[in-house]
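Of the protein chains in this complex, one is absent; all others appear in place.
Read from first to last, the chains carry the letters A and B; within each, the first residue is number 1.
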Amino acid sequence: MAERMNYIMGIIENLQKIRTGKPLIHHITNWVTIYDCANVVRATGGLPVMAHAPEEVEQMTSISSALVLNIGTLTVNLVKSMILAGKKANEKNIPVILDIVGAGATDLRTDSANEILNEVNISILKGNSSEIGTIAGVEAETRGVEAISVKGNPLEITKKLALEKNLTVVITGKEDIISNGKDIYICKNGHPMMGCFVGSGCMATSVIGTFAAVEKNYALASANALCLFGIAGELAAKSAKGPALYKTSLVDEIFNINESTIREMARLEKIG
Amino acid sequence: MAERMNYIMGIIENLQKIRTGKPLIHHITNWVTIYDCANVVRATGGLPVMAHAPEEVEQMTSISSALVLNIGTLTVNLVKSMILAGKKANEKNIPVILDIVGAGATDLRTDSANEILNEVNISILKGNSSEIGTIAGVEAETRGVEAISVKGNPLEITKKLALEKNLTVVITGKEDIISNGKDIYICKNGHPMMGCFVGSGCMATSVIGTFAAVEKNYALASANALCLFGIAGELAAKSAKGPALYKTSLVDEIFNINESTIREMARLEKIG
Partner (left out) sequence: MAERMNYIMGIIENLQKIRTGKPLIHHITNWVTIYDCANVVRATGGLPVMAHAPEEVEQMTSISSALVLNIGTLTVNLVKSMILAGKKANEKNIPVILDIVGAGATDLRTDSANEILNEVNISILKGNSSEIGTIAGVEAETRGVEAISVKGNPLEITKKLALEKNLTVVITGKEDIISNGKDIYICKNGHPMMGCFVGSGCMATSVIGTFAAVEKNYALASANALCLFGIAGELAAKSAKGPALYKTSLVDEIFNINESTIREMARLEKIG
């Protein structure tokens, strides 16, 4: 119980740091949810910047506090920009968050995810169960960008992959699982409506990146971010009856969220 | 009257199939409305995926139930990806929907539309009156992506072009006209507010693609989709007083629409 209070105080303190320090979060991301990724960073309190030209990504990363990579509408050239930026981030000790959208659906996505993981020291690897399953080498089906099935226990897959790759792994879903190979967090916040509009996964990744900019324990940063995002998702469901207005409300709830709401609603557990 | 009931039962049954089967709808589309196209597919019940890299488009199309091509912000390379994906769709017998956004406004748009039509067997060709008029070879003016004028009777242009190209032609406007050269449908649902925000045309095409994934009579699939979309447009107008909130409501109405509303509001006629 006291420990639970600790994680939750972490959310509040890190959110305060974000709102005060306005960290710059550099994204190389997809063209579908690029606006919502930027806007949710802004609503959380950070400053988003989207820049993908190979001529500028290293310089932009150098002045940033986190780098978010998202392969949702990847091209071969975009992956090259991601690797350039990622290497620079590594050099500068800036956290790199990788969302492997659609890994498993096509070879280009699976291979690009693996290529980025080989070339860049990723801090946080994030996907849904089948995307992470694909990278972990278990049997999995991804239909486009949607998890259909994965063989094996997601908790074990998460922990094992984290140890093997020496990073934090995040699987989002009904319950979010976060592990750095040692600690395991489960976040139970969230609402089914989050799966009814396009972009909640990408937005969650951007919020994770924003927290990683101020919290160097990346498993905790991810758990904090997903808890905040999930609480906002629950709050939004109270008023919005359709997915489009729901997304609008989700962003607004993040913007307006306060300490007592977080304290009351957070359902974050450290189970290992 | 009994026949009217048949078409309308078709909407309800096909919508049910979409919501149950969650067909994957692969888009190669424009950067302006890409989010809204994805989100309206999700609200209808399908799973959208946006992927344009030449290295993956064939594989992504292969696992999809429909392919939507939209030239709204085309480049020469993007058209190449469209043709690659389209040929694969033809091989796999997957319907291909082409929205010729801006045909007539520039040579690149007109020529690319014709090139895709020559290289790929398109199932459904969709545009506004001047875009379709341009492809039909009649005098027409497209200002950017807006129909200004077209010479001739849209009903005849639709039917003749459908026969000539052996596909379904859709002209959207105040009344939507759909023909496969034999059957002609007129959909009278819709609301003037649909022309007051950016993207209703593109979104309509994505809904058509979603219906074509479950209904092999493509003229009927298009008529079903436009009727559903138009009803949602009428419902949205009841609450939203400006175009931005109106778009949000339109998506939400599609998500929440039920059988009795469709039955009551559908204004779809088969006139030939």
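We take it that a contact is a pair of C-beta atoms (placed from the backbone, for glycine too) under 8 Å apart; a residue touches a chain by one contact, two chains touch by 3 or more.
The structure displayed is predicted, hence computed values, not measured ones.
> Using the definition of touch stated at the top, determine which of B:G72, B:G127, B:G190 or B:G209 touches the missing chain.
Among B:G72, B:G127, B:G190 or B:G209, only B:G72 touches the chain that is not shown.
> If the hidden chain were put back, which of B:M9, B:I63 or B:L108 would touch it?
Of the listed residues, the one touching the omitted chain is B:L108.
> Suppose we count only contacts with the excluded chain; which residues of chain B make the list?
Touching the missing chain: residues 30-33, 35-36, 72-76, 102, 105-109, 143-146, 196-199, 240-245, 248.
> For chain A, enumerate the residues touching the unshown chain of the complex.
Per the touch rule, chain A residues meeting the hidden chain are 22, 24, 26, 31, 34-35, 38-39, 42-43, 47-53, 55-56, 59-60, 63-64, 247-253, 255-256.
Quick note on the criterion: only the chains that are shown with their structure count from here on.
> Counting only Cα atoms for the centres, state how far chain A is from chain B in Å.
33
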